[in-house]
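Handing you a structure now.
Then we have chain A:
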Amino acid sequence: MNMRRILDRVWLGLAVAAVVAALAPLASIIYYVTVKGIAAISWNFLTHNFDQVGNNGGIANALEGTFLVVALASAIGVPIGLLAGVYISEYATGRSADVVRFLSDVLVGIPSIVTGILVYSAIVISFPTPFNGYTAFAAGVALGLMEIPIIANTTSESLRLVPNSLREASAALGIRKWRTIFLMMANCLGGIMTGILLATSRVAGETAPLLLTALGSTQPFQGWFNAVETMTLFIFQNGTSGTPNLVEQAWGASFVLLITVLGINIAIKLVTRRRIVFV
Partner candidate 1 sequence: MYSEIEGISVKANSDSAPAVNTIPFDAERHPIVEVRNLNAWYGAQHVISDVSMKFKRNHVTAIIGPSGCGKSTLVRCINRLHELVPSSKLTGNVMLDGVDIYGKQIDVVDVRRRIGMVFQKPNPFPNMSIRDNVIAGWKLAGVRDKKRLDEIAKNALQQAFLWDEVRDKLPNSGASISGGQQQRLCIARALAVEPEVILMDEPCSALDPTATAKIEELISKLSENYTVIIVTHNMQQASRVADFTAFMYLGKLIEYDETPRMFENPKEELTERYITGKFG
Partner candidate 2 sequence: MPRLMDMGLDQLNSLLLDMATLSQQAVSASIDAYSLGSKGAEVRQMSNRLRALHRQVSDLSVEMIARYQPVASDLRFLKACMEISYGFFRYGRYALDITSVLEMFGNLSSCDKKFVVDTAKKTQEMIRMSVEAFAKRDLETARNLPKMDDVVDESYRRNLRTTIEKKGGDIKCALSATLILRYLERIADHASYIGESIEYIATGIEPKLD
């Protein structure tokens, strides 16, 4: 056997080893969480609110909180992110486009705790009563701010992938610019939807900014201007509590979160496989 063939095999071996090294932690997370968490899952667990002392507590309020906060975050992040993405791709020219795109990239990379601190000082402590303090509203705003650059980036990238020939065809027909943009978006709907789902699943799993805005609560949703519990806060608070019952519940919540993430990724796959026909 000559040198080249040996080298070939060596490289192949290294690549395979690297993949195993990369996937092993992921596999072990899934395994561990599943094993530890599945014990806690029950109908009670999913439908009852948190119960500090009893044995019948659940994650219902945490689920409700996550859902509502992420909904607010999306209500802020999706429209602004989409429009920003459209601006970057369709309106900005030359230099300004590069600057805006760069800034958007930087914003994606800002640590979530920094966003949390920003919202903390701008809303939690500065808003007039009764709108100040740890609130679901502040949490939604913080997560929304995080969603905006993600969605803006994925939207503008998706639009850039639409061939320019379609823009020209539309313009040459005498179709107004905004209508042409809608048409372009229809042609990259898969990419845009993926971006939105990715952003949503990302912020649903955030903890740090929620510590500074939502704080957490043992109660179900009390209105937008009160503290609220989320899945991530639940895991954080109960996982470190030391009480075996609560720790087990924390694993259960982790499992549910894991399933949710899996579900969103499957949804993304389905969305990008189907051809969206816009009539």
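As a working rule, contacts are C-beta pairs under 8 Å (C-beta built on N, C-alpha and C of every residue); 3 or more make two chains touch, one makes a residue touch a chain; residues count from 1.
Selection criteria: all candidates are chains of the complex that A comes from, given by their letters.
As the structure is a prediction and not an experimental result, all values here were calculated from the model.
S.K.: Quickly now, which of 1 or 2 touches chain A in the complex? Give its number.
M.R.: 1
S.K.: For a test of understanding, state which residues of chain A touch candidate 1 in their complex under the given definition.
M.R.: The touching residues are 93-94, 163, 165-166, 168-176, 179, 183, 186-187, 275-279.
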